[in-house]
Each structure stands twice: as structure tokens, then as C-alpha cells.
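Excluded from the complex is one protein chain; the other protein chains are retained at their positions.
Showing chain A:
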Amino acid sequence: MTAILEARGITRAFGPIRVLHGVDFSLIPGEVHALIGENGAGKSTTMKILGGYLAPTEGELLLDGRPVRFADQREAEDAGILMIHQEFNLALQLTVEENIFLGREKMRGPFLDKKAMREEARDLLARLDCHADPRTPIRDLSVPNRQMVEIARALGRNARVLIMDEPTAVLTARETDVLLEQIARLKAQGTAILYTSHKLDEIARIADRVTVLRDGAHITTRPAEGFSEHAMAETMVGRELSDLFPPKVPARDDVVLQVEGLTVPGRVRDASFTLRRGEVLGFAGLVGAGRTELMEGIVGLRPATGLVRVNGQTIKPNSVRAAREAGLVYLTEDRKEKGLLLTKSLTENLTLLALDRFGRIFIDKKAEDTALTNAISDFDIRVNDRDMLAGSLSGGNQQKLLLAKTMLAEPQIVIIDEPTRGIDIGTKQQIYEFIAALAAAGKSVIVVSSELTEVIGLADRVVVMGRGHIAGELSGDAITEDAILRRAMGVDELTGASA
């Protein structure tokens, strides 16, 4: 079968910097073609060129075998090419149906045909197993549901080519299953799909062909069959990969953190747990189980009731500053919106949390500069220029900067929420090693993650949350995917089985 959309030898340069070097890529109807590579390998640029957001500097695009040049993304959309972004393109104040039909509203005479749009929106969402009400404003929807609305929007436009930029980064395992089923259905209907993800198991499940990029260059394109996850990872990184997870170090006996009866109104009920020195404690659960809310309640970012003791001392509730001073810090899952000031310099980001360590009256700029130099080397942050803005760093490097910022406060207990979301495998490994090193140095770490392999690979003990309360605790060999999922969904509670 011939390709709908094909890129031949595309190159892209931003100013003097070339980010793509002669990439070939083709999409065939009824095929899922995965594009994988580390952060900064050129995946986003390739997708943007295919989706009409960027023009290639050299090389050509062929649509149905004929050369095309999209003036903008709208022309690409008119040709049936739709891109679903990692950062959603939804108007938050508008409702689900208004977003789905934005720019191609159905009319009856001079007026909007709201009824027809609502019905079609409901149909589209039903096809995705999504039960969001079309009249809900986007800002009231959960992130996974927003993802579904994005996809419904593409479906409503009868996409021939669908470009998906890490669609599952924010989804749970169950939601991912629904999405993958939907992709299979679209594929059967003859849609060509470009799929990217850092989760290689998904790639192995749904891709027909896989293209690997490294440092902006095309490395290989081959059938997914017979291309193991391990081989994919090694091709991406360009070297042999040893074990992803470092060996676990046993925790000490003394308890450093005690949480008792913590309740975050409407989100978490009566959660109690302890954390020991040198321990890596995993927190697993479905999205919406209340893990992030519990952690935010503990460090004072959300109004909460209950007791939080650090080294036996009760800390002042609802004060991020008090928690920090007690040596307890939280590293957010949302690095772009809550973690880093994207429009500010690296230094200003690095020292913001621990600014009082850089002088009481005047900020010591020399000390700040030294801190940046140390952070860049300690955390292996790849910067082009020390004066660059945090927003210009790649996702993995942003995460490292956020880690460096958090560690500058010299915490005793670090809560890391989704430590490797949207991060390539090489950086992931570095972050895992860092977490293990922290624990070995006698610090205590809580890892909240939706990736079960991550929780299992890192933690000595796992607390499972479901529907706003702690549904169970597992340790040692009892930590398995099956055991975690059963508790997260409340299966064991119903049957009365115990750990």
C-alpha cells in the first residue's frame, strides 16, 4: 500500500542549530507507525513538520504521492492531518462540545445548531468510552478526560492521519487500555497513525512499524514484530543498557515521618502511614485516588486536618514554609505549571525554594552562580547556555533542574510525584540512580507514580491508594503488579483477602 503522508530527507534548523538531519518517515493507511527516541532526539520537530506546524528547511513532504507544502496547521487539518498535542489545545473556559466543534461549528441558518453538536459530541465521546458531559467546561475535567476530548475532536474532523504526541503520558493503565483499543479501531477503519510514547511496552503492543531517532538523525525503521523493548531502548540510547533500576538499599529502623489521620476535604479520608530513614516508599493507585492530594496536604499545599510529625515533632499545618523548615519537601508532578518558572532563568528557578540560604537582606549572586555550576554538574543538566530560560530546556533536563532546586533546600524527606513523567529512558535511569543514592545517604524518599514498574523497581514498601483512602500496604516480595492493582481497585477489600 502507498503512503498517505511521507517525509523525504527532511532537515530542520533553528537559526544556526540543526535539529533534524535528513529524516525519512512514511505513514500508510491502517497502520500505527511509532516514532521513538530520547528527549531532544527530534521527535517533536518531526511531528510538527508532518502536522503542518513547521516547514522543513530542506527535504519534501508528499501527500498521496504528490509534493505538498502546508502554509499552516489549518491547511494540514483540511487535508485530514490532525495532531494531538501533549499540552492540550483546548479552550479551558469553553465546554466540551464547544471545543470539539471549535472553528467548524454546525449551523442552522444564522444560528449555532447546539442540539446537533451536543448529540454528535456525545456520540464521539461514547466511542471513546468517555462519559464526560458535553456541557461541562474543560477546566472542570480531569486530565485524562481532556485527553479524550482532544481525541474526540480529531475524530469529529474525520482524520485520515492522526499524529499523537505521548497521548498516554497522563493516563492510567486502565485509561491507556481504552485509548489503545480506540487506536486499534481507528486503524481498522484505515486511519494512519503516528504514535509516540516513552512507554515502550505500549509501542510493542500497538505499533506495526517503529522508527528510531537519535540526535536528530534517522537511525532505523523496522517492523515492530521482533523488535524487543530492550532492543528499542538500546537503539534509542545508542549504547547497551544495564539494569534500569539500581539495587535497593535496606532502610534504617528509625521513623522520620509519621502521618496520622490526615484528611483533605473531598479528596483524602483519614490516611495514616510512616516513613523510615533511608527508605524509598512507593505510593501507587489509579489517577484520582488522592495520592497527589494527600502529599500536598502533608506539605501544607492544601488545607488538611490530621497530624504530620517529622522526627517526632508535629509540624505546623498548612504551611509549606514550616514543612520545608522541618526538612520535608514536595516535588510536583506538574513541572511546567507548578514546578518551574518557564520564563525565568535557570538560576532564578534553582534558588527560589531555598532563597533564604542565599542571604537575608541581599541575594548573594556569586553564591547563586556557584550553585548553578554545581547543579549542572551534579545533576547532569544539559544546557546550551547558562543564561537560557528554564522553558527552553528539554523535559528531562527540566526535571533535573527541578530536582536540583528541591535538593538545594537540603531536605531530609523528599516526596517526588511522578518522577519520570514524559522523560526518556536514559534520563529515567539517572533519576532512579539519584533516588537510590538519596536513600543510601540516609534521606527518605516517597515516590508517587502511576508507572507500576517504577514503584516496584524502586520501593522497599508500597502504599496503595484507592478512592481517597489508603487501601493497603505491600512490602518485599509481596509487591507485584497484580497485588497493587487488586488493592487499587478495591478487589481485595470486597473479598476480604489480606496482604
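Note that in this section a contact is a pair of C-beta atoms (placed from the backbone, for glycine too) under 8 Å apart; a residue touches a chain by one contact, two chains touch by 3 or more; residues count from 1.
Simple rule for what comes next: contacts and distances are computed from a predicted model.
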- Query: Hey, which one's the missing chain according to UniProt: "Monosaccharide ABC transporter membrane protein, CUT2 family", "Chaperone protein HscA homolog", "Benzoyl-CoA-dihydrodiol lyase" or "Raffinose/stachyose/melibiose transport system permease protein"?
  - Reply: "Monosaccharide ABC transporter membrane protein, CUT2 family"
- Item | Residue among A:235, A:332 or A:449 that touches the chain left out of view | A:332
- Note on the structure: Touch assignment to the omitted chain, from A:108, A:131 or A:321, lands on A:321
- Message: For the chain left out of this view, which of A:63, A:340, A:423 or A:458 touches it?
- Response: A:340
- Note on the structure: Listed in rising order, the chain A residues that touch the chain left out are 15-17, 301, 320-321, 323-324, 330, 332, 337-344, 348, 352-353, 355-356, 359-363, 365, 384-385, 387-389, 405, 409
